[in-house]
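A protein chain is absent from this complex, but the other protein chains hold their places.
Letters are used for the chains, namely A, B and C, taken in the order the chains are written, and counting of residues starts over at 1 for each.
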Amino acid sequence: MSEAQLDLHSLADVRDAAENALSDRARAYINGGAADETTLADNDAAWSRLALDPRMLSGVTEPDLSVTLLGRRRPHPIVIAPTAFAALVHTEAEPGIARAAADTRTVMCLSTFASTPPAELAERVPDVTRWFQLYVFRDRGATRALIAAAEAHGYEALVLTVDRPVLGIRERERRMGVRVDPVNTIGSPLPMNSLPVDTSTRVDGSLTWTDLERFASETELPVLVKGILTARDARLAADHGAAAVIVSNHGGRQLDTTLSGADALPEVADAVGSELDVLVDGGVRRGTDIVKALALGARAVLVGRPLLWGLGLDGSAGARLVLELLLEELEIAMALTGAASVSELDQSFVRPAPWARP
Amino acid sequence: MSEAQLDLHSLADVRDAAENALSDRARAYINGGAADETTLADNDAAWSRLALDPRMLSGVTEPDLSVTLLGRRRPHPIVIAPTAFAALVHTEAEPGIARAAADTRTVMCLSTFASTPPAELAERVPDVTRWFQLYVFRDRGATRALIAAAEAHGYEALVLTVDRPVLGIRERERRMGVRVDPVNTIGSPLPMNSLPVDTSTRVDGSLTWTDLERFASETELPVLVKGILTARDARLAADHGAAAVIVSNHGGRQLDTTLSGADALPEVADAVGSELDVLVDGGVRRGTDIVKALALGARAVLVGRPLLWGLGLDGSAGARLVLELLLEELEIAMALTGAASVSELDQSFVRPAPWARP
Amino acid sequence: MSEAQLDLHSLADVRDAAENALSDRARAYINGGAADETTLADNDAAWSRLALDPRMLSGVTEPDLSVTLLGRRRPHPIVIAPTAFAALVHTEAEPGIARAAADTRTVMCLSTFASTPPAELAERVPDVTRWFQLYVFRDRGATRALIAAAEAHGYEALVLTVDRPVLGIRERERRMGVRVDPVNTIGSPLPMNSLPVDTSTRVDGSLTWTDLERFASETELPVLVKGILTARDARLAADHGAAAVIVSNHGGRQLDTTLSGADALPEVADAVGSELDVLVDGGVRRGTDIVKALALGARAVLVGRPLLWGLGLDGSAGARLVLELLLEELEIAMALTGAASVSELDQSFVRPAPWARP
Partner (left out) sequence: MSEAQLDLHSLADVRDAAENALSDRARAYINGGAADETTLADNDAAWSRLALDPRMLSGVTEPDLSVTLLGRRRPHPIVIAPTAFAALVHTEAEPGIARAAADTRTVMCLSTFASTPPAELAERVPDVTRWFQLYVFRDRGATRALIAAAEAHGYEALVLTVDRPVLGIRERERRMGVRVDPVNTIGSPLPMNSLPVDTSTRVDGSLTWTDLERFASETELPVLVKGILTARDARLAADHGAAAVIVSNHGGRQLDTTLSGADALPEVADAVGSELDVLVDGGVRRGTDIVKALALGARAVLVGRPLLWGLGLDGSAGARLVLELLLEELEIAMALTGAASVSELDQSFVRPAPWARP
């Protein structure tokens, strides 16, 4: 453990330490949410509104954390969520995160708006399981080029973000001097290292479920649909070719006062969980959060901001610390819950917390 | 954007900036509510107790914000609520607000207790859609003169306020040195530029539903009844000639511990929404608040205090900023909610927020 | 209005001003509650968990506040609750409170532990309607002497306190140096001007419902039973000769974590309200609190601590201010609720507040 990590015992510790380490601009960009940040705050709080009902004397001390995800066995259910512009916080950028992912056998999902193009990441960190997050641009040629690059460089899945037809109202960013016009401007070649003000306006917000079906049919890769918050949309995703859905509110950065992943997950899992994989993100900060997500029907969880906190603090080593802390907590939480493996977890392990629903 | 507006990204920013800009007396008068200000605070909080369920991949980036209000098409659902004595905060007074309304194609509702008489406002800002808010005075001649003035100067509707038989207990105002006797004194000629202590005691609190029916029959203008909080009273309004009802608790200034507009709206819309227009006010500060109001059955929302904050801060330009911020937020909220037009919104887009009803 | 009253616009203002005016000992004795003071705090909060549903255009500006209490018409529903040792806060003591009661036509209930004996109060303030609050002592002769004194000096009712078999855990008092043994000691002659540590231990905690029946049969005066919190006990009181019950938790000073009067009232009113008068106390600080109590089935409310705050601040004039503020608020609240008289109020005017039961 490096000097920088000496007193970091939880993701909250990493967050607090990163508060001081990041620039004002980076902190606003990473930690900010939409409007009053009601949903941003609730992403964290929602997991705490769930109580765990453990089982004693199960004889479990070393639980099996492995899961089946998109038909493949993975050693654990943690996936790194796509986040933009890691170079904002550390020069090691996305390759630093990917190295931490490789060391911990974690899936790394690269963002369209990453500071590192998909080909470069694959070259620099070849030994990590990679997914590629896709925004569809008005310039469909640029979009196809991105997909082709992902396919060509060993990315195993496409993650299509569907909750960003326009950019949310991000006041922390605006206070830092950026003001984005809500009406999208015309597409243009994609500068991978630019700030959101330049690139974000080129996203094609007029995408429909028919477009999803066409994209899914044009690629060999499984397409995960990210940004689902209702059973209705989960059903539509399943009916239009999605391989999996990711229950997500975009880290509370798009439409304020939507449900958290924790609250939307049960109805989505109930609607489509028997047909395709359901993943969830938003506010996953503790091993117990992951146990709850799995018990409520998720196959895996995505973790985003904490990787940027860790990266900003200590480069790849900081990102690895975040993953190691989560994995240690998950192992302890499974043992104390009394589940020998992830497949044993179901809704009987979770109930509304009396401290929240008295 | 003027210098004064440089760091104003939301109505909350405008409010905070106005806190410093206004005189103690003006701040107490504008921002105060009745008694413990329970209802005043809840007006804001109630919208946050509702969660939005958005729909993805609807293909909407430029939603149609237009609504039909009192049988006419309006470009958006925002109406400026009647507020008294705008001259307290800025010399541009009501004409300043009306100018901002004209620039943004917003309906302007002038108060009986405005600093500017209805004729003068019509003359100074002829190109704004104007409504006139009516208090009925013990001196019915004065009342009829007001109605005649409104009719003569192109006001398109009368808004009859019904929740002020006596003045509420406004402690902030009292602390500023005003103490109003709850028993109304005898009517007298109406000084338009005086303080509430002089004028308010002349309002006739003994008005009944029969009086409403008579007023409605004596004017060509549609009469909106403002101050409805229950299905019972909405039914009575509909049965006594109201063209529309405005769900309102008078900005939390009359009877403390009544419901907010957000909470009273559903039962009112359910009771009379199929017969006449339902509007709502109280605590509308975000584009998402407006989407929720529309989804719950409102045709339009009224916004009051924020216009006075904006006016006090920067005259007409400040009032315009408030309207522009709200319109920008509304457009983004509609796009992210996935509703192409207001008519698509219904109760399926809204649910009790888990963070409030865990 | 005296100098001391210049900026007092509510009972909360009086409380805050009295905080500074009272001695540490008096403040601890008056404002303290039992144990963690959960119930003490909830007495105030419980009224705020109820919302009012007003009726508009009722034509009411000067509502009739009169009520029938113990078979007699009273001009309003406010009763001064029995409180001990008023001399602790001001030399005018109970006669000062009684004078304020007489001036406002309020019923004054004198405590067994008052600083002023019942005969003396009757002599000094003959023109006030008086009730006498009774503790039963182990020395039944002393008890009978008290009753006889009350009967002889024009007290119109006896209020038997039943929730004090032993003294509650009053930590604020203990911190001031008083520590009471929970086991009652042997009775002895009653020193009217002593502190609770001396007198309280002589109360007979072993009283039963049979004792109530005997007391009720031995006096001409109606006996009100104070300290009822459940339908069960209200039923027992009705069956054992009570003329009325007072829903009360003794100002949060006895058993901590019991219900507030506001929460216990509906089930008590439902159980016995058709047979006898139901009164309520605890946390009544606003005119709207009184309207809610009446709507939920109370005939009258008792107010205790605020009179001591007022008395401590400005003698009898301070006590009168408290009553005048409450009466002014009650009148406004009735007018804004749209009830022309108390008899019009029923449960349809009250609902659980959305801000508390979201």
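The criterion applied here is as follows: a contact is a pair of C-beta atoms (placed from the backbone, for glycine too) under 8 Å apart; a residue touches a chain by one contact, two chains touch by 3 or more.
In this text the structure is predicted, and so the values were computed from the model without any measurement.
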item: Displayed partners of the chain not shown (whole complex); value: A, C
item: Residue touching the undisplayed chain, where the options are A:Ala21, A:Ala51, A:Met176 or A:Ala231; value: A:Ala51
item: Residue among A:Ala145, A:Met176 or A:Ala353 touching the omitted chain; value: A:Ala353
item: Contact residue for the chain not shown (choose from C:Leu236, C:Leu327 or C:Leu345); value: C:Leu236
item: Which of C:Ile228, C:Ala244 or C:Leu327 contacts the chain that the document leaves out; value: C:Ile228
item: Touch criterion as defined above, residue of C:Thr38, C:Ser66 or C:Thr219 at the omitted chain; value: C:Thr38
item: Residue numbers in chain A that touch the chain omitted from display; value: 7, 9-10, 12, 48, 50-62, 286-288, 328-329, 331-333, 335-338, 353-355, 358
item: Contacts of chain C with the absent chain, listed as residue ranges; value: 35-36, 38, 41-42, 45-46, 49, 162-163, 165-169, 171, 174-175, 182-184, 205-209, 211-212, 225, 227-230, 232-233, 236, 254-260, 263, 352-353, 356-357
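The definition used in the following text is that only the chains that are shown with their structure count from here on.
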item: Arrangement of touching chains [line / ring / star / complete / other]; value: line
item: Same-residue or different-residue interface between chain B and chain C, half as cut-off; value: different
item: Centre-of-Cα separation between chain C and chain B, whole angstrom; value: 42
item: Residues of chain B whose C-beta touches two or more other chains; value: 353
